[in-house]
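The complex appears here without one of its protein chains, the remainder shown in place.
By written order: A and B. Residues from 1 in each chain.
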């Protein structure tokens, strides 16, 4: 990007951006006959291309201890202007270790969520991270406090849906209790639903920058809004968990719990807790990563129902690089190839192979959201530190779904991404 | 922000931005029982947080005499992309005093409207300024001419709603006469409705930069579009005036005239005029400011009906600073604390106390828009010249409203804002 600063570093401003161009080809696409109730609702996945993310951001420092960041994603939000806002916060740094921020920022939860989507190993995040953290809009408004040392990090936050936000994974007004005629900012919906989050991570073993073990744990409590009219009928609110199958050009929610608050009020989701455990090992060009996340649903008609899943993968750099780790965030950072690609002088950039397993279960006694597991292979080419080409093959191993014809469907997807960030 | 320029200053470019993170807690929220006709329409104000403004702008100078500015507010517009545009103009400067501009810019009217929202004393503008100027979209397209000397300023404009604009304070197509199948830019609506505006202001007494009196007057004529079908029925157009109560996280229009053009054509607002008088006194750390605005409605069924109001407040800098005034615009400018906040070396920034009274009356013989008055207290902390924390307490003194249960409601709000601009 573009960065300008004063010599003492007390004033800085930087302009950053990223673009991800994706394609999806569904090589095997065997589903059941179309949903009988509505012939329009066929159930194949679509092939296609799309701009996955197109973000511009400005960040800066003023008077040494004061930071700010604003970033906008021009492909986000389905037509609601305000919904494209990702980071939008002010921060005060007590010292290099401790800081407090206010505004819109990511929930501190999970290694894969803490990692920028520019630095993921596979094209999409794994299903548990998407379903439990990223899909229900991880960019919430509130206050956060961070403390980090070289070997460990603590991040905490108290956040809520901004007024007017539509959590992307749920129904359009899922977190709203506002009913004053849709007069809120950003076209109605959205209100409190406060949550508290914390993530603690660190390196119990670190021989060098290229040989270490990372572990961590996250916890979260989320209050859910439910708004009933004076005559007792349901107006809006509730919550739903949905999942795609490691794809995103076609965004069909193959797994979907539906709104956990019923229209007739027989079931009401009042709050849920999330717990996550994470680990990653880097050993030279080899690395491995695994996470487990569970979400426990409470409320009328639920008995601490648990939705859960895990994923694990290994990656190997054919060209000898190691995954790059950032102590400040306890997450992955930009990879610098040993030798950049240059067609004329013979450098070939960095090449990475990865293989993984991904599993999620949204079924309980009271919830029928489906269950899926996939196996995936990835090949990443980094011509230099800022460009990237990715190819993924996703094989769906097992699929239990109540969404149209997707139950027991036989699906294989080939996905590609071209990415630049600056 | 980021500013680059050539040595002679003939070429410049600057990147600017602002973020305002707001919260609203309704401490007292006593309203009448919900509107009986529709149990969904409860009438309490909602607590919550929101991103009030998130703007990025580029401005520059080329070939010495030519300026431009473009600014976009990413939280504005309720889903209509084009509606987030604020300033978007080209300007030619004859000399330092006289300039002509064309494009989208603010109507020249009122001291508080002329003041950037970054430099307001209270979190929200006072009710008359919001209702008569800011809410019906003050960023209109047209031509403007400005002349300024050190002791006085004249600003004039001839502007109109851009094709496709939705005036935020009125119904969605309030200023439109376009009916060709919604084929206009920005999703239909919006057309001529020309208006002429002027503001004259100056300093009759000025002892120094910190001891002076500012006075001014504004006038405006606005033509309103009304579009009737060939069979005589009303299609769209008209105008409405609405108001919130010095709050903005919950945007319920507690005061609302409804469309002043009736569907059956018995009442038609054809045009309105606005007049404003403004004054401000700075005396060292003390300052006082007051404005009066009236709007006169003309048309079928109206007899020059007058909507009006006023506000006044005093402010005192505990840390000794004076409000900063800009002669070029005849409005308030950025405050620079005597000593910036620095936790480690002991500076505490600037601290300001303010108390005000705010009144608006939207009732006449022919219009029942309601009436409200509030008392408010503010505490502002400026850790440095670009960051700001604000706290406001709003006490509603008197409320006459035809909007659901808000008539005679007992309301006390606590609002906070964290702001950065760069």
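Everything below uses one rule, namely that contacts are C-beta pairs under 8 Å (C-beta built on N, C-alpha and C of every residue); 3 or more make two chains touch, one makes a residue touch a chain.
The structure displayed is predicted, hence computed values, not measured ones.
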item	value
Selected from A:47, A:223 or A:308 as touching the chain missing from the view	A:47
Candidate in contact with the missing chain, chosen from A:5, A:251, A:328 or A:408	A:251
Where the missing chain touches chain A, by residue	1-2, 15, 17, 19, 21, 34, 39-52, 54, 56, 74-81, 83-84, 248-253, 340, 342-343, 383-384, 386-387, 418-420, 422
Contact set of chain B toward the excluded chain (per top definition)	4, 13, 15, 58, 60, 62-63, 65-66, 68, 70, 72, 79-82, 84-85, 88-90, 92, 94, 102-104, 141-142, 160, 162-164, 177-181, 183-187, 190-192, 229-231, 233, 235
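Everything that follows uses one rule, which is that only the chains that are shown with their structure count from here on.
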item	value
Chain centre separation in whole Å, for chain B relative to chain A (CA means)	37
